[in-house]
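Working notes, beginning with the structure itself.
The complex is shown incomplete by one protein chain, all other protein chains being positioned as in the whole.
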Amino acid sequence: MTLLAVVTVAIVRQRNLFAVVILSGIYSFLMASLLIVLDAVDVAMTEASVGAGISTVVLLATLHLVKTREMGPVRPRPMALLITAGTGGLLVWGTFVLPPFGTPDAVIHGHVVPRYLADTVRETGVPNVVTSVLADYRGYDTLGETTVIFTAGIGVMLLLRGARRRGRADQDRAAP
Amino acid sequence: MELLSTLAAHYNYVITVFLMMAGLYVVIARGNLVKKLVGLSIFQTSVYLLYIEPGKILGGTAPIIDPAFTLYSNPLPHVLILTAIVVGVATLALGLALVVRINESYGTIEEDQILREDRET
Partner (left out) sequence: MSLDLILRVGTKLILPFIVLFALYVQFHGDFGPGGGFQAGVIAAATVILIAITFGLRAAHRIAPQAVVERMIPLGVLIYAGTGFAGLLAGHNYLDYSVLSHDAAHGHELGIFLVETGVLVTVTGTMTAVFYAFAERGR
């Protein structure tokens, strides 16, 4: 996890945009490894394929279309640092009441989860509890998620398909 | 001291909050639009960590039912975060499409130059 923090600091301070994109791919890969250690294998596979795959491809395509390699000089912003440090301190103080890492009798392991773990093979015949909860017990939410992906695909196609209309930048370059 | 020992027991939450604040700082304090979107995605991934960490049980295993194991980590956060990851990449793709259109229309993706051009017209 310390490695993740180091990579994030590098992303924050880097000005070369191409380096930022590659570092974000490394960040996704580290996040996926961390998720495997946390026993979240489905989530790790999704984060690796989506974060290190599609995200990097789309970011690189944007950089190519925008034709910018490096961002301008950065003004130091003490106000932003103060806000984020204050919020971070409050959040860390808030996490103190959480049970320490890995206890089996925390509150969130009660209620619905033992029923899911016990009944999933009998009711659905599917050993992967995450798939059965995603597609069967909470299938309605997955319908909403598929609709969100559908909407995003339609949105991107609406924004980027069709002929390039001459924007202000093209007009400024055309008229002397 | 007690504060240090609590911090050490909750070290993973401290790092998660640090990642969250780093992402938030990039969104607030950097002017380049693409970098803001990368900061937003860092913020989102740190929230995934925040949800999945309490679900892990030490000595448990991945939540796939198998006769050899008895103790499983909590599968419920995994389901929620799976949805969140895919929604996150959908918003990233849409945001980047908007950045491409903004660049075609204004000629730049630096936030202060865009605001200045808007004020001048």
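Which chain is which? They are A and B, in the order written, and residues in each are numbered from 1.
We take it that a contact is a pair of C-beta atoms (placed from the backbone, for glycine too) under 8 Å apart; a residue touches a chain by one contact, two chains touch by 3 or more.
This one's a predicted model, so the numbers in the text were calculated from it and none came from an experiment.
A.B. asks: Among A:Ile54, A:Ile83 or A:Leu98, which residue is in contact with the omitted chain in the full complex?
C.D. replies: Of all options in A:Ile54, A:Ile83 or A:Leu98, contact with the hidden chain holds for A:Ile54.
A.B. asks: Go through chain A and note every residue touching the omitted chain.
C.D. replies: Residues of chain A in contact with the hidden chain: 41-42, 44-46, 49-50, 53-54, 57-58, 61-62, 64-65, 122-128, 130-132, 134-136, 139-140, 142-143, 146-147, 149-150, 152-154, 156-157, 159-161, 164.
A.B. asks: Can you list where chain B touches the absent chain?
C.D. replies: Contact residues on chain B toward the absent chain are 62, 64, 82, 86, 90, 93, 96-97, 100.
The criterion applied here is as follows: only the chains that are shown with their structure count from here on.
A.B. asks: Taking the mean of the C-alpha atoms as each chain's centre, how many Å separate chain A from chain B?
C.D. replies: Going by mean C-alpha positions, chain A sits 5 Å from chain B.
A.B. asks: Where on chain B is chain A touching in the complex?
C.D. replies: 6-7, 9-15, 17-26, 28-32, 34-35, 37-39, 41-42, 45, 48-49, 52-66, 71-79, 81-83, 85-94, 96-101, 103-107, 109-110, 117
A.B. asks: For chain A, which residues are in contact with chain B within the complex?
C.D. replies: Those in contact with chain B are residues 1-2, 4-5, 8-9, 11-12, 17, 20-21, 24, 27-28, 31, 34-35, 38-43, 46-47, 50-51, 54-55, 58-59, 61-63, 65-66, 68, 71-72, 74, 77, 80-81, 83-85, 87-88, 91-92, 95-96, 98-104, 106, 108-109, 112-113, 116-117, 120-121, 127-130, 133-134, 138, 141-142, 145, 148-149, 151-153, 155-156, 159-160, 164-165, 167-170, 172.
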